[in-house]
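Apart from one protein chain that is not included, each protein chain of the complex appears where it belongs.
Letters A and B name the chains as they come in the text, with residue numbers starting at 1 for each one.
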Amino acid sequence: METDWSKVMEVFATGIIGVFVVMILLQILTQLSTRIIDFVENFGKGEESSPEPKSPTAPSKD
Amino acid sequence: MLDILKDLIYSSGAVSLTGGNLVMWLVSFVLLYLAIKKQYEPLLLLPIAFGILIVNLPLTFLMEPEHGLVWFFYHYGIELDIIPPLIFLGLGAMIDFGPLIANPKTLLLGAGAQAGLYVTFFAAVLFGFDLQEAASIAIIGGADGPTTIFLTSKLAPHLLGATAVSAYAYMALVPIIQPPMMKLLTTEHERKIVMGKLRPVSKLQRVCFPIVTAMAIMLMVPTAAPLISMLMLGNLFKESGVVERLSKAASNELMNIVTIFLGLSVGATMTAGTFLSPKVLFIFFLGLFAFIVSTGAGLIMAKIMNLFLKNKINPLIGAAGVSAVPMAARCVHKVGSEANRRNYLLMHAMGPNVAGVIGTVVAAAILLKNLG
Partner (left out) sequence: MPELLAPIAGNVWKVLIAVGDKVELDDELIILEALKMETPIYCDDGGTVSEVRVKEGDSVNEGDVLVIID
């Protein structure tokens, strides 16, 4: 059985590059969605924040 | 009278026993010992070991295609790729992606450890395995049982028993295999690096993560779909907080049920004929090599990242990029606290650890796409 070395190299290279590309894209997406969600949540809080701190934080203080 | 007795003896399994069967009994007993006495991954090794024992009792035909009981488990569960994704569903319902979301850079560490897997692929080809076999052996380095079984059953089903057993066995041996590599590749000073508190992750982020990840990965590597879709569905069950019953069912009952069938069927593939060949020894050797190289690759990746980062990470957490959850993370924590007793790396290591699960699935999917 002959080993097809060009195929080996292809699998090797596409594999390593592929995994990194996918994971980097995933990282960017995660960071992006985190930013967006942070922004949305802060925006939401910004409007509610004035009445909010009084009641919920009071019991947790001692 | 004597004839009847003779007939009984000849129709019994005992006379059809081969030397190979006896060796397999021994293998089974060793695994039973490891599972029961040493408690190495007993949930899997126990059914696997018993599976090996029962298929090496001749004339039972338990693995006879279209007839045997265990063959049906194997055929429907593993050949048709049903069990590994179901295990992933349960895993998803147990995994906390929080540390990963808090520090998305750790995704790169999950990718880094997979580089070791391709080195092993190369090495296995050099040892004379064909490409499909080499890929199945390399994936052991991902330290992820279901993914190993998923890939092997598609590329090289005759190696299933060996790759699955070595994946689970080495996973249990993480605390022994990893620390020497960690100490070799990092300096005392690096191991002492303390990492700051993880940023808090809101519920919305936790809910969005599985959805975004599932979409992104399946769009990029569709062959990862069976595993990643189930993993993320399980995680969505957990994080949504509205289907606690489903989340519990997936991570307890369903997971336990399929684990029984998985272990038994994997063990049952290991008949004397398929298992007792020099190849299998090489598989165990290469599997160990895969584990070590992947650990090293993760560590090196972490050190490379440190060259660019302002807030240095502790390079030890790179070793958690192999997916053995949570053994690898525990191991990192332990080695880290040996260097500096005020170093609590556990949660930081969980990031690359769960990223490793995703990374291994992606790596397996790419191998499958190229070689399937």
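The rule is short, and it goes like this: contacts are C-beta pairs under 8 Å (C-beta built on N, C-alpha and C of every residue); 3 or more make two chains touch, one makes a residue touch a chain.
Predicted, not measured: the structure shown is a model, and the values here were computed from it.
Colleague: Among the chains present, which touch the one that was left out?
Modeller: It touches the following shown chains in the full complex: B.
Colleague: Sort through B:K37, B:R245 or B:R342 and give me the one touching the missing partner chain.
Modeller: B:R342
Colleague: Tell me which residue among B:L31, B:M305, B:A329 or B:L371 touches the hidden chain in the full complex.
Modeller: B:A329
Colleague: Name every residue on subunit B in touch with the hidden partner chain.
Modeller: 197-198, 326, 329-330, 333-334, 337, 341-342, 344, 346-347, 350
Note that only the chains that are shown with their structure count from here on.
Colleague: Subunit A to subunit B: how many Å between their CA centres?
Modeller: Each chain reduced to its C-alpha mean, subunit A and subunit B end up 24 Å apart.
Colleague: So in the complex, which bits of subunit A are touching subunit B?
Modeller: Residues in contact with subunit B: 1, 3-4, 7-8, 10-12, 14-16, 18-27, 29-31, 33-34, 37-38, 40-41.
Colleague: Can you name the residues of subunit B that touch subunit A in the complex?
Modeller: Answer in residue numbers: 100-101, 104-105, 107-108, 110-111, 114-115, 117-118, 121-122, 125, 130-131, 135, 202, 204-205, 208-209, 212-213, 216-217, 220-221, 355, 358-359, 362-363, 366-367, 370-371.
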